[in-house]
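A single protein chain has been omitted from the complex, and every remaining protein chain is retained in its original position.
By letter and in written order, the chains are A, B and C; residue numbering begins at 1 in each of them.
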Amino acid sequence: MANSKWEYVKHFEQPDHLLPNTWVVVRIDGRGFTKFANKYSFEKPNDRRALDLMNEAAKTVMTEMPELIIAYGISDEYSFVFHKTCKLFERRESKLVTTIVSTFTAYYIYLWDKYFPDKPLSPPLPSFDGRAACYPSVSNLRDYMSWRQADCHINNLYNTTFWALIQQGGMDNQQAEKALAGSVSSDKNELLFSRFGINYNNEPEIYKKGSVIFRDYELVDPGSHNVAEEADNIAEPVEQSKSQADKEKKRRTKARVVIEHLDVIKDEFWDKRPWILSNKPGKVPKET
Amino acid sequence: MANSKWEYVKHFEQPDHLLPNTWVVVRIDGRGFTKFANKYSFEKPNDRRALDLMNEAAKTVMTEMPELIIAYGISDEYSFVFHKTCKLFERRESKLVTTIVSTFTAYYIYLWDKYFPDKPLSPPLPSFDGRAACYPSVSNLRDYMSWRQADCHINNLYNTTFWALIQQGGMDNQQAEKALAGSVSSDKNELLFSRFGINYNNEPEIYKKGSVIFRDYELVDPGSHNVAEEADNIAEPVEQSKSQADKEKKRRTKARVVIEHLDVIKDEFWDKRPWILSNKPGKVPKET
Amino acid sequence: MANSKWEYVKHFEQPDHLLPNTWVVVRIDGRGFTKFANKYSFEKPNDRRALDLMNEAAKTVMTEMPELIIAYGISDEYSFVFHKTCKLFERRESKLVTTIVSTFTAYYIYLWDKYFPDKPLSPPLPSFDGRAACYPSVSNLRDYMSWRQADCHINNLYNTTFWALIQQGGMDNQQAEKALAGSVSSDKNELLFSRFGINYNNEPEIYKKGSVIFRDYELVDPGSHNVAEEADNIAEPVEQSKSQADKEKKRRTKARVVIEHLDVIKDEFWDKRPWILSNKPGKVPKET
Partner (left out) sequence: MANSKWEYVKHFEQPDHLLPNTWVVVRIDGRGFTKFANKYSFEKPNDRRALDLMNEAAKTVMTEMPELIIAYGISDEYSFVFHKTCKLFERRESKLVTTIVSTFTAYYIYLWDKYFPDKPLSPPLPSFDGRAACYPSVSNLRDYMSWRQADCHINNLYNTTFWALIQQGGMDNQQAEKALAGSVSSDKNELLFSRFGINYNNEPEIYKKGSVIFRDYELVDPGSHNVAEEADNIAEPVEQSKSQADKEKKRRTKARVVIEHLDVIKDEFWDKRPWILSNKPGKVPKET
């Protein structure tokens, strides 16, 4: 059968290679998760099991794709970052985005029973959409991470207060919304403390800071170098001997992938972990 | 906390609205399925349970996204088609592609145990990548479908012969490959028949034709109209009253989504089912 | 000298092939032409010499690029249309757009003295920007043309009335603007006639209809065929023998390129000139 007469349709696919030498962020979001959270009676303002499930699914994505340098998650969203020198799938946008979305979804479904043994999944199933963006400089990338973590804080403070007013204050949704309209952070902190005896600072870090996933090596003395500058200076085209690349890959594979709840806005996080921006694996810490 | 100083990073996301008035095809593919098929000992040349699982996952995607008009699957790939007038997600490419990829993956994982009760899934899990392409005319779209179905035939004839040589002929992979090198279709048909008594025409339709999924209404007399021309003539911008749209949506939701193994290369398939290209729901057939 | 270590920068150029099988419209616009028109004291509401210069520049573009099927101009803008089967420059957007912009600009500057012998050009020189858009169907393309011609009409009726109020009615700009605020077409027609004795219908066609440029062949009886449908049905990939292509090219080159001021909104224009949408050269009319 002559297939060739139809093969021309392949040329309607447009190339979608992302600009070289830029940091690629793929963000995924739960589709219709408000409704989904209600269906499975997620706890308010935060459901710890749901977050742990998100985190384990994200950790598996990080582990299966060693080209990822860091991931950051809040609520039903997760951002995954490829190093600017990453050449995976020739940087084709749709391959990068769909591989992450599909792998994440697969583990979310697969791991569901582990976190919700009492609530078996039923159709319609949860799913996630995703998109990519390119960031030219370390400064842009860190601003992206700061933006997401600031959002986490703003949302969590609001939600914590909102649900306190409802669960402990006996308000309904409209009353709570009205009570918070126009309030600033200090108002909410004050309200939580004076009315419900809640010190927001003592809330769990996972809710206040979100979750950050990365490969763990021995921490580095922050004074000794300038991480951002070194990363911006990585010259294109980066060339590496095959044996050097293999060696690094091996060290990367051996590194533990960890889930932490740290401040990624300040310099400290990045300065102590230069391997994240340099993409050079650090020293594997001794087992304890 | 001032989130606004970081919010500028949102503007690094590039818009990706697909060209209006074109047929959008999203094709997904299993990632590393050769290895995956070995891990779960899929039968050769075709594993019926694996195909049935693909088909049920795809059918659920069709059911959950009524904007899809048809889907076509072979082996570990599936193509989903949005009507050219579709406005879902403002035609944003990444939303359309990732929603399909994620929904498909979710059901593939969820339904696995139904088809492979004896082979529980274990990491690394199966996943799928995906991409979109736009086709301006009915003729281009049908050529796309013909291309995939011709590929199905070519591959299946090859694989059927290849595995007969191995499973019944006692050859190893290299010997079978060599035996088939340079052969044309008629050679393979002849070889199958003379050596193994297999009449290729009697092979199951699902293997020879692949699977086509669509909403089922009463068939139409093909002589009475010109489907392709009418579809090409649908003028932009299509405007519909709210009540008309709701009515159509209702009929679409009530229609049975069916999985068939039909020839989609010839006109007959399309002429008898004008609703696929017109996107006007047909008459719901009486239950039997 | 080792050039190769820097050559990698070439890969930062992104491919920009326009979707196949779509009509490509390149529209160019004069940059800052309000100021430019003042500098050279263009007549209001229309400067015939300026329009004739635009038209001759556009005609030369059409003549030098036989892949163009039609062009339409009003005021300081011109739209050029490539047939949907056009493969020029592999349909690379930047090549198509910049070639038209540059060629048009070159002739505009070169021909200036012919139309404005009394007003030599001086820096800053006139220039044009441009952009491309793809239209999948004949219906979309014709709607594009109708949109521009309707704009021509709306603007010209407004401008004719506006300048009559100023030049013959003794108003200043603000007064004229105010007098026309909220008026509909019939109001302006009435005002022109009752106040200044101007019958808008008798205004020159070039001002009311704009200018349309195309290759001229023998007109065709409109009843005998369906031009739009035939054009939509042109199947991809279009294949033509070398000799057939050469023959058509020759006929196209021999055809006169004409500038007319016709209605391109109604069917008649297109039906009588099937070669525009079919891209098959018609019969060259006998010289007269």
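Points worth noting:
Everything that follows uses one rule, which is that a contact is a pair of C-beta atoms (placed from the backbone, for glycine too) under 8 Å apart; a residue touches a chain by one contact, two chains touch by 3 or more.
Keep in mind the model is a prediction, meaning the values are calculated, not measured.
Contacts of the undrawn chain with the visible chains, over the full complex, involve A, B, C. In the complete complex, the hidden chain is touched by one of C:Asp143, C:Asp216 or C:Glu229, namely C:Asp143. Residue B:Pro20 is the one among B:Pro20, B:Pro66 or B:Pro222 that touches the chain not shown.
Within the full complex, the residue among C:Thr98, C:Asn159, C:Asn233 or C:Ser278 touching the omitted chain is C:Thr98.
One chain of the complex is left out; on chain B, the residues touching it are 8, 11-12, 14-15, 17, 19-21, 236-237. Take chain A: the residues that touch the chain left off the picture are 19-22, 84, 134-137, 139-140, 143, 229, 232-233, 235-236. For chain C, the list of residues touching the undisplayed chain reads 1-3, 5-10, 12-14, 16, 28, 31, 60, 64, 93-95, 97-99, 101-103, 105-110, 121, 123-135, 140, 143-144, 146-147, 150-151, 153-154, 185.
Note that in this section only the chains that are shown with their structure count from here on.
Over half of the residue numbers at the interface between copies chain B and chain C are found on both sides, making the touching surfaces mostly the same. Chain A and chain B, compared by their mean Cα positions, are separated by 32 Å. Mean C-alpha positions place chain A and chain C at a centre distance of 50 Å.
Inter-chain centre distance (chain B to chain C, centres taken as mean C-alpha positions): 43 Å. Looking at chain C, one finds that residues 19-21, 236 touch two or more other chains.
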